[in-house]
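Only a single protein chain was left out; the remaining protein chains are all shown in position.
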Amino acid sequence: MSITTSQYVGNVRDTVKSFWHGMSVTLSQVLRRPITIQYPDRLEIPVQDVLPPRYRGFLEVDTDICTGCQACERACPISCIQIEVEKDPANPKQRVVTQFDIDEAKCMFCGLCVEPCPTGSIQHTREFEATQRSVRNLVFRWADPIKPFPVYKVVKGAPYIPRAPLGSRVKDLLAQRSWDAVGTSYLPPEPLKPPPPPPVKPPPAAKPAAPAAAKPAAAPAPAPAPAVQPDEPKP
Amino acid sequence: MSKLVLRRLDRNNEEMLINFGPQHPSTHGVLNFLVETDGEVMRRAIPDIGYLHRSLEKIGEMVQYPGYMPYTDRIDYLAAMFANEGYAIAVERLLKIEVPKRAQYLRAISCELNRITSHLVSIGTMATDIGAVTPLVYALRERELLNDLLEALCGARLTYNYHRIGGVAFDMPEGWRDKVLAYLDRLDSSIQEWDRLISTNEIYRKRLGGVAVISRAQAIDYGLSGPNLRGSGVDWDLRRDVPYGAYPDFSFEVPVGCGWAGVVGDCYDRYYVRVLEMAQSSRIIRQALEKMPDGELTAKVSRKPKPEAGEVQSRIESARGELAYYLVSDGTERPYRLRARTGSFMAMGIIEDISPGLMVADLVALIASLDVVAPETDR
Partner (left out) sequence: MAQFSFAFPKPGTKKLLVGATLGAALAIPALLAGLLVFLVPMVNKPLLDAFIREKLGHVPATWVGTQWVYAAALFLAGIAMFTFAAITGGIFSWYERRVAARIQSRIGPNRVGVAGFLQWIADAVKLLFKEDLVPGEADAMLFRAAPYFVVAGMTLVLVALPAGQAIVVADLDVGIFYILAVTSFIVVGILLSGWSSNSKWSLFGAIRATAQVVSYEVPAGLAILVPVLMAGTLSTQGLIRAQGGWPWEWFFFRNPAAAVAFFILFISQLAEGNRTPFDLAEAESELVAGYFSEYSGFRFALYFLVEWANLWIIGAVATTLFLGGWQIPGVSAQTWASVRGAGSFPAFGWWALQFVSLGIFAVKTLFLVNVVIWIRWTLPRIRIDQMMNLCWKYLVPAGFAAMLFTLVWQMVATWAPIVEKITALVVFAATVWVTWRFLQQTRKNVSLIAHERVDLSNW
């Protein structure tokens, strides 16, 4: 590809000119303030406090004003909210929430559950830091199955619904748990039960045999250990 | 496909097969290219997609109509507003809903802001792929400032989930309008600085000018759209030619590639069209903020919409080209079929035919100039 002299000179001139501008732009950056901040430890204000109020962080449930309507559970596209509402055994007219679990590890922070809530009980907070060694610790349990909370009944004509300060409950919840807390393990698998005794009544002579038959089945774990032993003398 | 390549290579033994990706600095996500090279010159590059497939279309058949909105964020995480809007428009057509004017304006503003963030990433990563790291940082700086604004508007920086069926989720926060105007002032001057820093840089122009030229006919044949299509000199923009939402109310220009650094349809044209589009987006946002009407934010939509059986399609101009949704309803509360047509997927198709004769360094420029984003390709 041949080029003319004017193109040749023009290339050199364009190069010099563009380098002049480019270099002056990069040098002028030295005079400006860096845009970065030193999260998390060298901040004048905690970063949670500079986030906008609409920030979608961890979900928080104010259990005092939850009506137990389960609208949030239905709105959630990935079913990360699990609610159980039962009748209070002591007071059959009162319904209580025995389970209100939000799996924050699964949650995609879309905000669809916040919108149908009639009282504003479930809200996104500005909290987002909850590093946990065990991902199962990110299941936030808002209801206690031992002490279930009663559902809230909206008082007609009330000027407002009293809600706990946004974020205070999540902070409490996060403060309760250290980051390396042992997570709740998966539900233990059902232990292997011995085969149910045959429905026919065994003859009385077979009676002492029954516990003996159940024994190896009840303790399957030590069984493999002796099985290895015959291999050992081999080498 | 790869078996075929290997057999052919073994015969003449002059060429080298390289896996360009999936873990490679300039593949913009998880892409793989099987690159046959003869020294520095490529024989061809075969895109190998699917590493980021999350079956988003199938998920659409499992969740209810409003519940799919957060999933659309994940189709293209750099331009989530468009995916939101396209899906919302499709469902609105299915439900035959009219969107309030104010919501349409807010949609236009949020989408154009998102177009700027998306193009900033695009041109920034392009500069990095060409070897200049600093412009990327400047682009990301401007983008972070804009992300702050989007965060104040809708609560998230990336997965916005701002649009709703029948409107938008929130109104503008207090004082947001002035912040956006101040930001746009900054952006307009930053674009000029950007031009002086990198767009006019002689090395940059020479690296991109006349490289990987996609002709007008080729661009149309391969179904390219958006900036890639306009970079090839085709004057086609859905916002102007098939208007939707509030776009008929605004006046703006559609930048079309005209061979700024060589030939029409080269990498530089596709790049510079994006730079000019950012300025046009800024213009649209100013107009929208000025003309913002009062009114409702959403139309009346039930929480569990059950559209009549039928099929609709929506097309919008996304940052990566035409984003189209095809929805089939069978009268239940879940779609029977959901299909998304994305710009990146179409752009991937042309790489194999454009690549022969390019150099390895040009492949990087080609991928960057097509602005391929892996999640949008694979969905």
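Going in written order, the chains are labelled A and B, and every chain counts its residues from 1.
Operating definition for what follows: contacts are C-beta pairs under 8 Å (C-beta built on N, C-alpha and C of every residue); 3 or more make two chains touch, one makes a residue touch a chain.
None of the values given here were measured: they were computed from a predicted structure.
Asks: Going by the touch rule at the top, give the shown chains the omitted chain contacts.
Replies: A, B
Asks: Among B:48, B:188 or B:333, which residue is in contact with the omitted chain in the full complex?
Replies: B:188
Asks: For the chain left out of this view, which of B:131, B:295, B:331 or B:357 touches it?
Replies: Result: among the candidates, B:131 touches the missing chain.
Asks: Pick out which of B:150, B:319 or B:364 touches the chain that's been left out of the picture.
Replies: Residue touching the absent chain, from the options given: B:364.
Asks: Of the listed residues A:32, A:93, A:147 or A:193, which contacts the missing chain in the full complex?
Replies: Touches the omitted chain: A:32.
Asks: Which residue from B:177, B:206, B:240 or B:283 sits in contact with the chain not drawn here?
Replies: Reading the full complex, the residue touching the unseen chain is B:206.
Asks: Tell me which stretches of chain B touch the chain missing from the display.
Replies: Touch set of chain B with respect to the missing chain: 16, 18, 24-26, 39-40, 127-134, 137-138, 141, 182, 185-186, 188-190, 192-193, 197-198, 201, 203-204, 206-207, 359-362, 364.
Asks: List the residues of chain A that touch the chain left out of this view.
Replies: 11-12, 19-36, 38, 42
Throughout what follows, only the chains that are shown with their structure count from here on.
Asks: Can you compute the centre-to-centre distance for chain A and chain B, using the mean CA position of each chain? Integer Å is fine.
Replies: Between these chains, centre-to-centre, one finds 31 Å.
Asks: Residue numbers of chain A touching chain B in their complex, please.
Replies: 11, 14-15, 18-19, 21-22, 25-26, 29, 35, 51-56, 75-77, 108-112, 115-116, 124
Asks: State the interface residues of chain B toward chain A in the complex, per the touch definition above.
Replies: For chain B paired with chain A, touching residues are 63-64, 66-71, 73, 134, 138, 141, 144-145, 148, 151-156, 159, 161, 169-170, 173, 193, 196-198, 200-203, 303.
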